[in-house]
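With one protein chain removed, the remaining protein chains of the complex are shown where they sit.
The block that comes next holds chain A.
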């Protein structure tokens, strides 16, 4: 502490240590928060096609398509340790080939300060809903679930599955016409 240089050095080091402590305390205040929320999902149009998947083996695979509504109030999820939410919609179903199939068909990033009261009508999927075979036609039990990652300033990265999912079935006939 004998010179201005050593004093500024000690001051900077101490400030950073206090900042680290405060960041940890911020994490502690939110560590046990419940990040679950309720969502309402509804399908408007559901159809399935049998088309060649050129990104894979060019065989004809089932491709599902649906237009859906999504309602969720995610405002209570935000606090001072949440930077953004990454929300994604998964379709889960069972086929003779696989016990569990999970396909992400839509996602969205909600940053802090943006509108977190979701009320979307007629969303089209962002990503193709390919099955790795012909398991979608006539599938009676496909579940749409919304999940999210909570991205914090500091701490762990919770992955939360929302309550309230939607089950639907694909039609028994392939759609061949253009929409």
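As a convention for this text, a contact is a pair of C-beta atoms (placed from the backbone, for glycine too) under 8 Å apart; a residue touches a chain by one contact, two chains touch by 3 or more; residues count from 1.
By definition in this document, contacts and distances are computed from a predicted model.
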Exercise for review: Could you tell me which of "tRNA (guanine(10)-N(2))-methyltransferase", "DNA replication complex GINS protein PSF3", "Exosome complex exonuclease RRP46 homolog" or "Signal peptidase complex subunit 1" is the UniProt name of the chain missing from the displayed complex?
Suggested key: "Signal peptidase complex subunit 1"
Revision key, fill the gap. Touch with the missing chain holds, among A:11, A:31, A:44 or A:117, for A:11
Revision key, fill the gap. The missing chain sits against chain A at residues 1-4, 7-8, 10-12, 14-15, 18-19, 21-23, 25-26, 29, 78-81, 153
